[in-house]
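A single protein chain has been omitted from the complex, and every remaining protein chain is retained in its original position.
When the chains are written out, they are named A, B and C in that same order, and each has its own residue count from 1.
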Amino acid sequence: MAEIVYPEERLRQKIQIKDATLRNSLSEFLGTALLLFIGIGIVMQFILSGEKLNTWIQVNVGWGMAIAFSVYACSKTSGGHLNPAVSLAFVTLGRLSVKDFICYSIAQTFGAFVGTVGAFGIYYDQFIKYAGNQRTIAGPKATALCFCSFPALHVAGTALLMFFVCVIIDKRIAVPGPAHPLLFGLVVLMIGTSMGMNVGYPINPARDLGPRIFMLFLGYGSQAFTYHSFYFWIPVVAPLVGAVLAAWTYHLFIGAHIPDPKPIIVQDEAKQPLRYA
Amino acid sequence: MAEIVYPEERLRQKIQIKDATLRNSLSEFLGTALLLFIGIGIVMQFILSGEKLNTWIQVNVGWGMAIAFSVYACSKTSGGHLNPAVSLAFVTLGRLSVKDFICYSIAQTFGAFVGTVGAFGIYYDQFIKYAGNQRTIAGPKATALCFCSFPALHVAGTALLMFFVCVIIDKRIAVPGPAHPLLFGLVVLMIGTSMGMNVGYPINPARDLGPRIFMLFLGYGSQAFTYHSFYFWIPVVAPLVGAVLAAWTYHLFIGAHIPDPKPIIVQDEAKQPLRYA
Amino acid sequence: MAEIVYPEERLRQKIQIKDATLRNSLSEFLGTALLLFIGIGIVMQFILSGEKLNTWIQVNVGWGMAIAFSVYACSKTSGGHLNPAVSLAFVTLGRLSVKDFICYSIAQTFGAFVGTVGAFGIYYDQFIKYAGNQRTIAGPKATALCFCSFPALHVAGTALLMFFVCVIIDKRIAVPGPAHPLLFGLVVLMIGTSMGMNVGYPINPARDLGPRIFMLFLGYGSQAFTYHSFYFWIPVVAPLVGAVLAAWTYHLFIGAHIPDPKPIIVQDEAKQPLRYA
Partner (left out) sequence: MAEIVYPEERLRQKIQIKDATLRNSLSEFLGTALLLFIGIGIVMQFILSGEKLNTWIQVNVGWGMAIAFSVYACSKTSGGHLNPAVSLAFVTLGRLSVKDFICYSIAQTFGAFVGTVGAFGIYYDQFIKYAGNQRTIAGPKATALCFCSFPALHVAGTALLMFFVCVIIDKRIAVPGPAHPLLFGLVVLMIGTSMGMNVGYPINPARDLGPRIFMLFLGYGSQAFTYHSFYFWIPVVAPLVGAVLAAWTYHLFIGAHIPDPKPIIVQDEAKQPLRYA
């Protein structure tokens, strides 16, 4: 029987990228762009409506789902790190080469920039209506929080994220693959309720740096980087440290000690290899 | 052993519709009617209670679940598009004929009309209590938002919806079928938190046009169509464009590049075809 | 190898009830008692805290999860109807005898009474603190809503519930069994956001009648039954009609028309029966 060849399969045969680094970096770029497009949109809807159309619970739930579905999109190419801190932790776990880490980080930061531009475009009218010509970081009508985070809880949030990422993907914990992105989203929701105190979720260097660069173009001036004693580097560096420490904390204290299942001898004629219960 | 034949199986043997287009259009009609019955109900409860009994998070969650369960209902007949923009995107993906697209769109728009009438019937007393004889689109006691959306974020919302629909149903992403409708619902929830800024979720031409036609009967006058420089056609046309673009964006940038799994040779006597890990 | 016999298995061997009607009625009793214990608790926490500790979204989510877990508890004995309207619909679908329907309904109503007594006991101090000696149905400090619902949207809510119950359990829709109770819970959450306008979820005759009887003991007087032109019988009768109509609506318009899968002939030596894809 002749099988139907769908149009996207024909596209696939023509354009499929064979180079894994290129293909995965493209995914990280688009995934992080989506994440920021949605996520900055959530923050815009929150701030520009005077915290009326979105309340905090929607910021938490919205970011959680934004993570979940952006990771679903990339789950079979790059895996959907969307965060240099996560990528770095995977380098230390032997899942990613240093070269790929560098490519991913650039793609993620560039994606974050593009996603921010998109969300800004979508909310341009509302933004102008709200802020007029002001581009201030603090005070009434301050809009900097639309883009990035200011002093908050960095290492802890990222560490929690990476710790539970390691739990969820541990083969011995045995959570089915298709549930992973949704659970990552719920972890981020949870972090928002616990270590939020800041609309920006400072757990992702790319999520912070991309929009901050965009602020330079928007007329916030160098404050975007110098504000609060050059605070900007903390949400970039702290998550990197936190993620690596958390990944290994999980394996040191729990992962390494999960007992292996005992082999069950299945009596069957087909001489299949031993199966594990 | 004699198996029990349940009464709905006997019904089935008598009335089953064999024509696929008719059967699926009926499903799209009923599914969209349900979606609007529930969804307009959500908006009515929100507006007519003065935003007290429902708050924004309930509008987001309620619409998300309304999508999820309306799609579950149609998942094995038409698939549950419930939205001409989604149907059109499936035409370009070779899953739907143009004839079926036309039938679906009419069924969806008619379903949206009927669902709106139902919700209006249910909330008739509250509606009169709230609005008296006024049928106004803007100002205090304006009730037009009960029915349809006004200037907002169309292309973006529908594009996000269709993009993630393509992610979720991509066989290579491998999300189990029974989870699809629930994930669609969570996507809509997420869009509400990010691109809402408008109670009406303008991501669905049928959802917009059906209730708008009903407004003519209710005495809002031609304003329902002329308001805001004949804005009404934007939420009808924009989603169609957005959905098609988004579907192909997914396949161009991610879907086409997902590597195929390597075949695993299973050693068994039964000479089954190769299985994929 | 000697297998461990757990203590609850020894209990089981001693006390297992063999009579299906008795066993299932016991489950319906306990399940409905749990549902009301949790659900009345939710409403009490809402009303007695002046709508501060619980807001409407928690009433919706809480009732949804109360349904989900009460049904989980009964899922392998009676199935967890917890609602005479659902049981009656199952009678018309040939899944329940009339005798069992009567036993279930009595067990459900009695369970609702007992669960209400439990929740009242737990919240006794708060109740007295809030209402003093007043036992009024309307006006400030009215507490009747703690127990049952007053004029609202009956047929619609129950019909939606039963419609989606039929969707979820339809073998051809193929949602895995362990997900059913959770989805029922999300349906109830959704109904709350759409057809709530009333804290009491009047979609369940037992849920309404059990607490109403308890109100007689509490000193609300016959008002509990006479209020609003003897309104009390509407939430008892209307759901029964709505549930039956909805169940058959689903099968008439969608269920009966789901095409059967084509048999796939599996070539294997074991001569297993045909499998369906």
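Couple of notes before you dig in:
The definition used in the following text is that a contact is a pair of C-beta atoms (placed from the backbone, for glycine too) under 8 Å apart; a residue touches a chain by one contact, two chains touch by 3 or more.
In this text, all values refer to a predicted model and were calculated from it rather than measured experimentally.
Judged over the whole assembly, touch between the missing chain and the shown ones holds for A, C. Of the options C:S49, C:S97 or C:Q134, the residue whose C-beta touches the omitted chain is C:S49. Touch with the chain omitted from the figure is made, among A:K52, A:K99 or A:R172, by A:R172.
Listed residues C:G62, C:P84 or C:G157: the one in touch with the omitted chain is C:G62.
As for the chain not pictured, it touches chain A at residues 55-57, 60, 92-95, 153, 156, 160, 163-164, 167-168, 172-176, 179, 183, 186-187, 189-190, 193-197, 248, 250-259, 267-270.
On the side of chain C, the interface with the absent chain consists of residues 4, 6-8, 11-12, 15-17, 20, 23, 26-27, 30, 34, 38-39, 41-42, 45, 48-49, 52-55, 57-59, 61-62, 65-66, 68-69, 72-77, 122-123, 126, 177-178, 182, 269-272, using the contact rule stated above.
Going forward, only the chains that are shown with their structure count from here on.
Chain closest to the overall centre, judged by the mean of its C-alpha atoms against the mean of all protein C-alpha atoms: B.
When chain A is laid over chain B using CA atoms, the rotation angle comes to 90 degrees (nearest 5). Using mean Cα coordinates as chain centres, the one most removed from chain A is C.
A straight line joining the Cα centres of chain A and chain B is 28 Å long.
Annotation for chain C: residues touching 2 or more other chains are 57.
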